[in-house]
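One protein chain omitted, others in place.
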Amino acid sequence: MQFLSDNTASVHPKLWDAMRGADAPDAPYDGDAVSKQLDAAFGNLFGRECRVLWVATGTAANCLALSSMVQPHGGVVCHREAHIEMDEGGAPGFYLHGAKLMLAEGEGAKLTPGAIRAVIDPIRDDVHQVQPHAISITQASEYGRSYRPEEIAAIATLAKERGLGLHMDGARFANACAFLGGSAAEAASRSAGEVDALSFGFVKNGGMSAEAIVFFDTALADVAYYRRKRAGHLQSKGRYLAAQLLAMLDGDLWLENARSANNAAQEVASVAADRLIHPVEANEIFLRCTPAERAALRAKNFDFYDWGADAARLVTAWNTPQEHAVALSKAIASL
Amino acid sequence: MQFLSDNTASVHPKLWDAMRGADAPDAPYDGDAVSKQLDAAFGNLFGRECRVLWVATGTAANCLALSSMVQPHGGVVCHREAHIEMDEGGAPGFYLHGAKLMLAEGEGAKLTPGAIRAVIDPIRDDVHQVQPHAISITQASEYGRSYRPEEIAAIATLAKERGLGLHMDGARFANACAFLGGSAAEAASRSAGEVDALSFGFVKNGGMSAEAIVFFDTALADVAYYRRKRAGHLQSKGRYLAAQLLAMLDGDLWLENARSANNAAQEVASVAADRLIHPVEANEIFLRCTPAERAALRAKNFDFYDWGADAARLVTAWNTPQEHAVALSKAIASL
Amino acid sequence: MQFLSDNTASVHPKLWDAMRGADAPDAPYDGDAVSKQLDAAFGNLFGRECRVLWVATGTAANCLALSSMVQPHGGVVCHREAHIEMDEGGAPGFYLHGAKLMLAEGEGAKLTPGAIRAVIDPIRDDVHQVQPHAISITQASEYGRSYRPEEIAAIATLAKERGLGLHMDGARFANACAFLGGSAAEAASRSAGEVDALSFGFVKNGGMSAEAIVFFDTALADVAYYRRKRAGHLQSKGRYLAAQLLAMLDGDLWLENARSANNAAQEVASVAADRLIHPVEANEIFLRCTPAERAALRAKNFDFYDWGADAARLVTAWNTPQEHAVALSKAIASL
Partner (left out) sequence: MQFLSDNTASVHPKLWDAMRGADAPDAPYDGDAVSKQLDAAFGNLFGRECRVLWVATGTAANCLALSSMVQPHGGVVCHREAHIEMDEGGAPGFYLHGAKLMLAEGEGAKLTPGAIRAVIDPIRDDVHQVQPHAISITQASEYGRSYRPEEIAAIATLAKERGLGLHMDGARFANACAFLGGSAAEAASRSAGEVDALSFGFVKNGGMSAEAIVFFDTALADVAYYRRKRAGHLQSKGRYLAAQLLAMLDGDLWLENARSANNAAQEVASVAADRLIHPVEANEIFLRCTPAERAALRAKNFDFYDWGADAARLVTAWNTPQEHAVALSKAIASL
């Protein structure tokens, strides 16, 4: 039973249908009828104007978004364990032409205004030190923690005061929205409203190959449009990516999928409160777990990653079967 | 009737089946069972060892291949009208970190050893001038011309003499192979055998989102593996790309599709010999054609691009209906 | 007798004095008392506000200036034979992070609005083609031709219309000013007034290691300040560079030196009117000259560069002895 990652889950049937439905030839790149609906569809979801670019990966989404805010001689404040720092193979250095990631601390891989200030306040305002140009936060965080709207607002306020761009890596934005509750649109709108650009992830949530970069500061999209092509990310048959995104928004499928994954995670978490390293606020579970215990779980056919010597990371997906989650719960309870 | 480009054609049904067939979760990125078959499958096709990376676009394929051969302070000799110079939004400058494209002349957008020498021989061997590190040729060329194996061999010999890498942009490599005839594998192997890396295009030939970078100099692949991730082109569900490629190779579907497109182009060309600006050696037709004639064709519902003031470009695709090609032939004949 | 280049001439004695005069310790980088006088001194010369950065080379000056106007995904229109294209070892590709040089034609290596439009008008306004961000002209040109103020104004007008930055490579700006006549400040001011940034060269004019980047669009200097440090061009003992620049401005030494070089060039040109490939409008002479004639000149101890098969380039410097120029004139006359 698969708890390794949500990034290999099957594609949702509605997305297959949507892609097949877009199979007739149309204008290439993003000139097709489907791509043209994205701005409005996401604008409707967030309740405000936005411009939307599809790309195939979260790394491309993050780095293109940041490249619209950060000059080559600037820096990006992010968490020490942020995906852009740890797991993107140096893509920010490439896309930002050598700009610097400035690493901040923070519980649960979340930033706070204080943690950000601890990084940027000591920077001398001279040419010998790289100056920050933007902040990047991750919703939900690398440890599956969700920023509350007021937490984001506080960071956004700091960003504005300091003249910094604000980017949100939302590889699991859907899971955060599902966790935060309220209507999907409200939750999303409130939490994203103050960021300049959001990498809105769909691949981990039942998509095949489409992520959305949502620019709330629409002027930034002008730069990203050119940079996407320059990075080889402007696919000629973009309608198949756009179709995935529209299908995800349609009837809030994205939220339904995320709720499903989150519920499975809560099912597991509910029996393991004393083992949780982080509160489960999305679809990732970090469990204290000895090597022997991990071996026991694997013997029962559960797949997951070790997380250092004494922990395990378990991730649920949109299609994690309820019975797998239940089985995992029982297995953990019986350790 | 659609003769605008092959880059928007529908996806071949066998590829849809292959993608659906790969829908079960597997290892992420290129660790899945399908991706692991690529080296062998392409090795079999070309009759020699090779290493193969999937990417989503031809621009990424070209630039990643070149980035494995060209240092940031070097240059790439290519045709003045090559895709990397004209239509990739500056991607080579990005991927090669500022290396320079060195533009050569050549009929039909094809290079010759003489044309290459005309560019590189005048370069002083000092640090004030950018030194060439590689040559890039396009098979079939921007004007739908196919290099004969001996033409490629002559360029490859020059490249070796000068210590330059040799890259082939094969966005329409299938069409060139189909035109050159012989068995598909032979033709491909003979023409590609001396290049270091080939961008083998499938998207224009019935694919959805998968191109192959085929490294015949397998050491170069080591660099490209890192660079692909760094460029945000390592999709987490890579199995859907690999599945497209395998389905294309299976039963030589790639060649069948290309023959189909080429045949449609020949159908049109056969009636328009006196109008052809370039011999038709793939699936592109460049016709001398007045504005009035173009209007007449469009009035009959044919879609295509103007090519300057007095010409039209018409492109056929794997699924161009025979009756459309016939109808176009008649319409041209009656101009 | 030395007519190879002005770029190896001795340092003017007044500059040695000025550097020695700056020898006492002062604040590092550009915080010293001498550096702080530059904005005002150049502002006084040009009769308008400007911000001035010293750097050690013309290549650094050109590329830092351009990097303040051109984004990595943009391009710079310059002459096909411009120094930035031909002789800077790919520095623009490095400093501009892969931006593209767009090569225009033009007699005497000078651009015209028409030549610039011939390059930029065919560029499709889409993401597939690199868009121009700036124009770079060279005063005096690579062939020693000087732009008249109205020629620059016409280019500046075009630049403004199209939203492009305008950079002037003034490696031999002094020689152009001296040729154009009028008071130095007036001539300079009129010709430089419409450019955004000027690389004002001093090394070829009797300096040791100091060039000035003069920003008339002072906002651009903010970027260049950071980029200079980032490029390793912020010398810690910058006062020795600033001292060179101030000494050059003092009493219009720069103009005196340039006049001296220009006069020597005119001395030579006056006897060789029928051999001149380009009018002599600065301190460079391009002579039609057979190999045998060149050998004859060299036999008389004149050093110079061949310029292709049938020409020679002769360059005079601030300290070319009058008798050398006369001797060369006679030698040419007697060919």
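In order of appearance the chains are A, B and C, and numbering begins at 1 in each one.
As a working rule, a residue touches a chain if its C-beta (ideal position, glycine included) is under 8 Å from a C-beta of that chain, and two chains touch if they have at least 3 such contacts.
None of these values were measured; they are calculated from a predicted model.
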item	value
Identified contact with the non-displayed chain, of C:F46, C:F200 or C:Y240	C:Y240
Residue of C:A27, C:A40, C:A295 or C:A333 touching the missing chain in the full complex	C:A27
Hidden-chain contact residue, picked from the options B:R227, B:R259 or B:R294	B:R227
Chain not shown: contacting residue from C:T59, C:T112 or C:S136	C:T59
Touch list for chain B against the chain that is not drawn	71-73, 97-98, 127-128, 131, 223, 225-230, 234
Positions on chain A contacted by the hidden chain, ascending	72-73, 75, 86-90, 92-94, 96-100, 127-130
Contact footprint on chain C, counting only the chain that is left out	2, 5, 7-11, 16, 19-20, 23-28, 32, 55-57, 59-61, 63-64, 88-91, 93-95, 203-204, 208-209, 226, 229-237, 240-241
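Going forward, only the chains that are shown with their structure count from here on.
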item	value
Chain whose averaged C-alpha position falls nearest the assembly-wide average	B
Most remote chain, CA-based centroid, reference being chain C	A
Dominant chain pairing [most C-beta pairs in contact]	A-B
Approximate Å spacing (C-alpha centroids) for the pair chain B, chain C	43
Where chain A and chain B are represented by their mean Cα positions, the distance between them in whole Å	34
Chain A: positions in contact with at least two other chains	226, 229-230, 234
